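Okay, here's the structure, questions in a sec.
A single protein chain has been removed from this complex, and every other one stays in its place.
Chain lettering (A, B and C) follows the sequence in which the chains are written, and residue indices restart at 1 in each chain.
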Amino acid sequence: MMAKQSLNKAACVRVLERMLVIRRFEEALVEMSGQKLFKSHYHLYIGQEATAATVVESLRSDDKLVTTHRNHGHVLARGADPGAAFAEILGRATGLNGGRGGTLHMSAPELGFLATSSVVGGCIGLALGGAFAQQRRGRGGVSVAFFGDGSLEEGISFESMNIAALWKLPAVFLCENNGAGATGSAKGGFPSSLIAAPRLAGIAESLAIASSQIDGRDVDAVHRAVSRGVASCRAGRGPVFIECITERWEGSKPMWPELSTGITDVALAWESERMPKKYRDWHVHQDPILLHIRKLLRKKLISRAAVLQLDRKVIARNAAARQFAIASPMPRGKTALDSVYA
Amino acid sequence: MMAKQSLNKAACVRVLERMLVIRRFEEALVEMSGQKLFKSHYHLYIGQEATAATVVESLRSDDKLVTTHRNHGHVLARGADPGAAFAEILGRATGLNGGRGGTLHMSAPELGFLATSSVVGGCIGLALGGAFAQQRRGRGGVSVAFFGDGSLEEGISFESMNIAALWKLPAVFLCENNGAGATGSAKGGFPSSLIAAPRLAGIAESLAIASSQIDGRDVDAVHRAVSRGVASCRAGRGPVFIECITERWEGSKPMWPELSTGITDVALAWESERMPKKYRDWHVHQDPILLHIRKLLRKKLISRAAVLQLDRKVIARNAAARQFAIASPMPRGKTALDSVYA
Amino acid sequence: MKPMRKITYSQAFVEGLDYCMRKLPNFSLLGNEVMGLGPQRVHLETIWRNYPERVNFPPTSEAAFSALAAGAAMSGEHVFCHLGAASFSFLSMTSIANEAATAHYASGGKIKVPVVFHMLHGLRIGGGTQHSMSPQSMYWNVPGLQIVLPSCARDAKGLVATACLSDNPTVMFTHDLLIGMEGEVPEADYEIPFGKADIKRRGKDVTLVATSYMVQVSLAAAEILAAEGIDVEVLDPRTLVPFDKKALIKSVAKTGRLVVADESHLSCGVTAEIAAIVAEEAFHHLKAPILRVARPDVPTPFSRPLEDFVTPTADKIAAAVRRVMG
Partner (left out) sequence: MKPMRKITYSQAFVEGLDYCMRKLPNFSLLGNEVMGLGPQRVHLETIWRNYPERVNFPPTSEAAFSALAAGAAMSGEHVFCHLGAASFSFLSMTSIANEAATAHYASGGKIKVPVVFHMLHGLRIGGGTQHSMSPQSMYWNVPGLQIVLPSCARDAKGLVATACLSDNPTVMFTHDLLIGMEGEVPEADYEIPFGKADIKRRGKDVTLVATSYMVQVSLAAAEILAAEGIDVEVLDPRTLVPFDKKALIKSVAKTGRLVVADESHLSCGVTAEIAAIVAEEAFHHLKAPILRVARPDVPTPFSRPLEDFVTPTADKIAAAVRRVMG
């Protein structure tokens, strides 16, 4: 596949739809957590949707992907069924992984995902293995590791980049740096990353890995960097490191996620006078969905009506998916002993 | 202590003496291994003596040091008793560590050494702890990690440098890069390092750590870099990374050390016509002892007779140390159960 | 006498830490969220506030900051190092098992390593495969480490103090479900000596050895069984290293029957060792097989009914006790 530097109209709309799928899914999730439909700790992808939704545009069906504790967006962007995803988080038998993984370990192997690790840095080592397998297969497949800025604090990340560079493995190290604006743990929130590197990409560069650093909310920027990087990997030129920078979304700053910016109103993309003051910065500068809609409207790639219609379609499907999950049975207890070994 | 950029005459001779102590010790060791006086795998410091012998010139008695599987040179340079060191390697009760450590774990805590790890990279994490303790104590002490180029392949090295940089710990990361000229394991020898970094120092620099890269056989170069680096640490300016480059000594290329360049003849420093052709490169360009002697003679800081006399003194003491060790008793078997806990 | 105040495990734990802060100027704390992510986490903030210079939040670099803790300990500091979920300790297994555990011995007794590695363990509802582990037996298999598992607020306070003041590397496990549990805790500072088992309930029919949260579950089981006329002795070793073999054998000599409950996986778990000690050294006292209640040998599933199925409960323990009663 050639690296296409810009997305055509259909692709732009596909990206928007994916972003909405993720957003509506996670908004519902916060509600479901409040309803105690599941009890575990969980992490939202809100604010980072532009990255996952765009990255998959550059991927082939035989490419490999690995994600983290913050996996919902990646798995959905790649096309996993939201009903099965909800069911997984609710621990239902119909879940993507039969309810055994839960929110921290959702994986869709049928879509190319390897195991989802919620051990920080773990996904990077596994993705290295995916890249190794792709190289051995010799058909130009790549392996994408999605990980956060904090993951670079783990030595395995450095080790993995070194091996990928030495062996010219087709690994895409996709760092989603949501560290900006994160509160520290001492202040009751999740810490931002603690890394002395003035530039994260500098670490990869010290290993002679081609790197780029882009605005992770900007669909076009993500696409340019990723399509170029993936093409380079496919051509056998070794790994690439791409840092997608976003500001940490308000609702992900505290220990437990909160829907602090409210349920997304896509019309705010053009009805700016209705924006609540408190989250003006989010609605104007951060929310990748609103940003993308505004750009599409400006470029006349979509109409307001079409946006609203697309959103309604996504919301309806999301509601059905949620219903499916809630109506799904729990697995029987004793099946816990099954499938320890293949 | 102020950073002195060059060593005075007495210091130059001290450095030479330390180098000779290490060299004579290890030459004897190869013989003792051949005599089956000990049976384990071991690693020699020959060729790298200029580094250890010089580094200690910049250290205070309250500084901390950590070394690796290749520790003999560091421990002896810091002033450990060669008799106790021989005894340790022979597993005697009089050994530095009662015979429990052996060649891979020689440590002299009374001289500031922490535990000696033969886990590659392990020493770096421990040295970080030494630096943390020094910072808490607030008396300007530093902590030196001696490690090889291969250690940078371990993620803990990267993690440790990051923490040291973040917290401005007084850690001296002293990388002894003996990778040049190392044969690969596929060829029956120890591998050289496998790292994609074009410059090892580039890794430290990506974390904004002040770095330098020097000829590890050159006493003056080592002293300039180390005295400056140590002074910077003492002043609270955070860690430094110093890469001392040496060519891997012939005798350390195969799996088991061999005394391939023969017993050192210090007179070769001036009787170059007697140099055996086969190891001309070693004797002319590599052997840090001959290099140092030549420089001292050139600068008239020592006479040929004094060199010979110093060497004879070292040899005699070394022979006595060896005798002491061989005459020392083995520990009694059941004491193996002692000292598991303090 | 006025009744003793009740505080949570978390509060008691923090009091133990505070005592060490006051007692040892060279004591410091590494790591955040020592008491998990729940509401009890706030108690640590007293320590952060009172000893800001002695609390450090490291990057997510378990191998290095555990080695840092060990290396600082070798240099004369006392360090309490928190690792988060026990599964994260696998990232620093080398720093704990290869370095901290061996340094004193390999140095010929010259180096001391006063460091505590603290981690959260156990089935905690929804922890799934990577946030529910109980690797206490893996660490018990590493000589050189002391192993501590408090089972209640009172023990937490005294055991954390002893651990932090000790000159030896210690691995300490807090069960997630204990953190918010209240219990009577003396106001004064105290240390609980290692290697002294505590009989949490006296009984004559069956010895029930339990660790950590399983002590609470075993006490509940004992109540169920008492109603049936079975008198259970609940023995809490409190520390696995050193292990109070004498108390164990004395109890088994009295009851002739043994059930062991611990959340590590069955195979080579804590229950295996305790069973093996008795099968070796108190065999002639035994009137019945030794039964073990442990987590079955499967990774921990997320889904609630699946997780419940693998969780050792009072009912399962009671059933095992009934079986050894024949």
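Note that in this section a contact is a pair of C-beta atoms (placed from the backbone, for glycine too) under 8 Å apart; a residue touches a chain by one contact, two chains touch by 3 or more.
As the structure is a prediction and not an experimental result, all values here were calculated from the model.
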Left-out chain, listing which of the shown chains it touches: A, B, C
Residue among C:7, C:111, C:163 or C:298 that touches the chain left out of view: C:298
Of C:55, C:214, C:241 or C:317, the residue in touch with the unshown chain: C:241
Option touching the unshown chain, where C:24, C:199 or C:286 are the choices: C:286
Interface residues of subunit B (partner: the chain not displayed): 38-41, 91-93, 95, 98-105, 117-121, 150-151, 153-156, 184-186, 191, 193-195, 255-256, 330-337, 340
Touch residues of subunit A, complete complex, unshown partner: 64, 66, 95-101, 105, 107, 109-110, 114-117, 119, 122, 124-130, 132-134, 136-137, 143, 155-156, 159-160, 162-163, 166-167, 338-342
Hidden partner chain, residues of subunit C it touches: 63, 87-88, 90-91, 93-94, 97-98, 101-102, 105-106, 128-130, 135, 137-138, 140-144, 240-241, 243, 264-265, 267-273, 275-276, 278-281, 283-284, 286, 288-292, 296-299, 301-302
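Basically, only the chains that are shown with their structure count from here on.
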Most distant chain from subunit A, judged by the mean position of its C-alpha atoms: B
Between subunit C and subunit A, distance of the C-alpha-averaged centres to the nearest whole Å: 37
Centre-of-Cα separation between subunit C and subunit B, whole angstrom: 42
CA centroid of subunit A to CA centroid of subunit B, Å: 48
Residues of subunit C touching at least two other chains: 58-59, 61, 63-64
Residues of subunit A engaged with two or more neighbouring chains: 153-156, 194-195
